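Handing you this structure, nothing more for now.
Apart from one protein chain that is not included, each protein chain of the complex appears where it belongs.
On to subunit A.
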Amino acid sequence: MEHIRTTKVEQVKLLDRFSTNNKSLTGTLYLTATHLLFIDSHQKETWILHHHIASVEKLALTTSGCPLVIQCKNFRIVHFIVPRERDCHDIYNSLLQLSKQAKYEDLYAFSYNPKQNDSERLQGWQLIDLAEEYKRMGVPNSNWQLSDANREYKICETYPRELYVPRIASKPIIVGSSKFRSKGRFPVLSYYHQDKEAAICRCSQPLSGFSARCLEDEHLLQAISKANPVNRYMYVMDTRPKHRMQSWWDTQKDIGRIIVRISSKIWSDERITESDEKKRLNAMANRAAGKGYENEDNYSNIRFQFVGIENIHVMRSSLQKLLEVNGTKGLSVNDFYSGLESSGWLRHIKAVMDAAIFLAKAIMVENASVLVHCSDGWDRTSQVCSLGSLLLDSYYRTVKGFMVLIEKDWIAFGHKFSERCGHLDGDPKEVSPVFTQFLECVWHLTEQFPQAFEFNEAFLLQIHEHIHSCQFGNFLGNCQKEREELKLKEKTYSLWPFLLDDLKKYLNPIYNSQSQRFTVLEPSTVSFNFKFWRNMYHQFDRTLHPRQSVFNIIMNMNEQNKQLEKDIKELESKIKQCKNKQTDDILTKELLHSIHPESPTLKSSLCFKEQTLLPVNDALRTIEGSNPTDNRYSDYAEEFSKAEPAVVSLEYGVARMTC
C-alpha cells in the first residue's frame, strides 16, 4: 500500500478508443492494492488488475485535463483524462510501481484468498497429475521408462523431476548427452503415440563451440530411434528458420560437423533413396563443415527438417506492430490489411501451424519418431510439441486434456512464463507472446473444426487472461524447480479447479464427443484460412463485436432440451404409475400440475437480455440492436447537426459566371 498516494479521483473521463470525436464517459477512478477501478455515471464498473498493466503513459496536458493511457497485457487499452495534473501524476507513479513487482511474493496470487481450506487447495493442485497422463499415453512400456536422473534437478534445472526416456538409454548416456545440450536439456519424451508406437521428443540445441563428438548424445538419439519398432527413420526438427541458421552455421562449423557425424555413425548400416531432405542436409553439411565430411551413402536415417518459426524478439515486435495498426482511430480497410501484412503476425501463426502439421504427419503417415528443438527448447519447441499432440490425440481437445497439455508441455517443461509474460520487473527483451500464439493456433483449429473441441473460445481467452493475471500459482515462475522453491502449492491456488467450477461457460455446445481417440486433425494452411482474431485483440472493444451470440443461444437450447427431456421422462413414469392405479381423474390432475411451465418469455429473454459472451467483468458486448453512436459511421452525424449555411451559395455565382 505504500505506493498508493491517491485512492480516489472524481470527474475522470474515460475516452472511447475508436471514436474520432472524443466521446467520453465521466466517472470516478479508484486505486486499490490490487486493482484500478473506474465507475462511470451509469454505475458500470471497469476493473483493471495491476498485473495486467503492460504500460502506463502520461500524455501532454490538454485543456480538459491530463491524459493517462494504460495498455494491458490482455489487450485492453484505456484512455483516461484526469482533471488535475497532480492526481494524474500520483496515479501514474502508483501504477508504475504496482504493475511492476520486484518479488514473486508481492504478486496477487500470494494474497488472493478464495476462501478455501488447505485440503481443498491441495485437491485443486492434484487435479492435474502428469504421472497419470503418461500412463494414459501408454508409458512406461517395453521401450520407454521413467528416468530418475533428474529427480534432484541435478542434470537439468529447467526440466521436471520426472522424465521419460528410451529404456535402453542408461544414466551415463543421459548425463553425457545433457552436457552436450544447451542448459542440459537433453532429448526426452514429450508425447507417445500408442497406436503408432512413435514418439515426440524434445530437447535444446547442441552446444556451440563444442568441437568433439558426443557419443552419449549419439547413443541417445539412436535409442530414441530404436524405441520405435515400426520405423527406424527419425526426424530432427529444427524449428528455427533456415536462413537464420545458415548464417549461424557459417560461424558454428562444429555443430554441422557433429550433426553429420552423428547421423553417419549411427546409421551407417542402412541406406535410403535420395530425398530432398538429404540433399538439403548435404548442402548444409557442406556449408557448415567444409569439404570432406559428407558421405552420400551414410547419415540417411536422420532426416533434418527446418520449419521457419522466428525467435521471441521477432514475435514481440510483430505483435507490437499488429497492436499499433489495429489501435488506429479511423482505420480504413486497406490500412488494416496492409498493416496486418506488414506486421507478419499471421505469417508467424501459419509457420507454427505448419510445423505442428509436419510433426503430426511424420507420425501419422511415416510412423516416424520426431525430435523437436529450437535454441533452448522452451518456446518454439513447446509450441510445436503441444500443437502436434493436439492434432494427434483428441484427448487434448477436451477441457481436462487441454489443461493437461498446458501443464505438461508448457509448465512442466519450463516455458518461462514469468519472463515471457513479464510478471516481475525484469528484462523487457525476455517478454514475448509465445503462449498467446499457441492459443491463437488452437483458436484457428476451433474455427476450422467447430465440432472437434470440447471447449470454446471463451476458455482460451480466460486462460490468456490468467497467464498474465498472477492471480493463480500455475503460471508463476519459470520452471518447476523455481515453483517448488516458491512453495506455490502451499501459498497459492491452482487455476484449473476455478475454470472447472464455471465449466458451463467454456463448453462448446456443438462438440462431437463420439470421435475416436486418435482422430487426427488435418487443418488446411492455405493462407486464407488464417484470420485476424478479433475476439482476442479487441476483447474489450465491445463495439467491434457481433451483437448477438450464437454460442449462448445454442448452449441454452441444449440445456433446455435436456431439462425438458428429463421432464418428459418423469411425466411418462408418472403416467405409468397412474395407469397402474387406474385412477384417471388423478392422472389428469397430476398432469396439469406437473407440466413444466413453458415460459413464453424464454425464447425472447434469451436474446433481448444483454448477453455476456465472455466471463469478464464488464463484457456486455452482445447487446441486441446496439446503438448507432457506438459505431464510427455515427461520426458522420456531425454533418447532420452542422448549421445550414446561408442559402445563397457560391455555386450560383460560379454557375452564372460560366453561362
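The rule is simple: a contact is a pair of C-beta atoms (placed from the backbone, for glycine too) under 8 Å apart; a residue touches a chain by one contact, two chains touch by 3 or more; residues count from 1.
Please note the rule applied: contacts and distances are computed from a predicted model.
*Asks:* Assign the chain not included in the display its UniProt protein name, restricting the answer to "DELLA protein", "AMP-dependent synthetase/ligase domain-containing protein", "Myotubularin phosphatase domain-containing protein" or "thioredoxin-disulfide reductase (NADPH)".
*Replies:* The chain we cannot see is recorded in UniProt as "Myotubularin phosphatase domain-containing protein".
*Asks:* Decide which residue listed in A:K361, A:K400 or A:R547 touches the omitted chain of the complex.
*Replies:* Of these options, the touching residue for the absent chain is A:R547.
*Asks:* Can you say which of A:T32, A:S64, A:Q451 or A:S573 touches the chain missing from this structure?
*Replies:* Looking across A:T32, A:S64, A:Q451 or A:S573, the contact with the absent chain belongs to A:Q451.
*Asks:* Kindly note down the residues of subunit A that lie in touch with the hidden chain.
*Replies:* Missing-chain contacts on subunit A: residues 18, 326, 331-338, 340-341, 344, 346-347, 350, 448-452, 509-510, 512, 524, 526-532, 534, 537-538, 543-550, 553-554, 557-558, 560-561, 564-565, 567-568, 571, 595-596, 598, 603-604, 606-608, 624-628, 630-634, 636-637, 639-640, 644-645, 647-649, 651-652, 655, 658-659.
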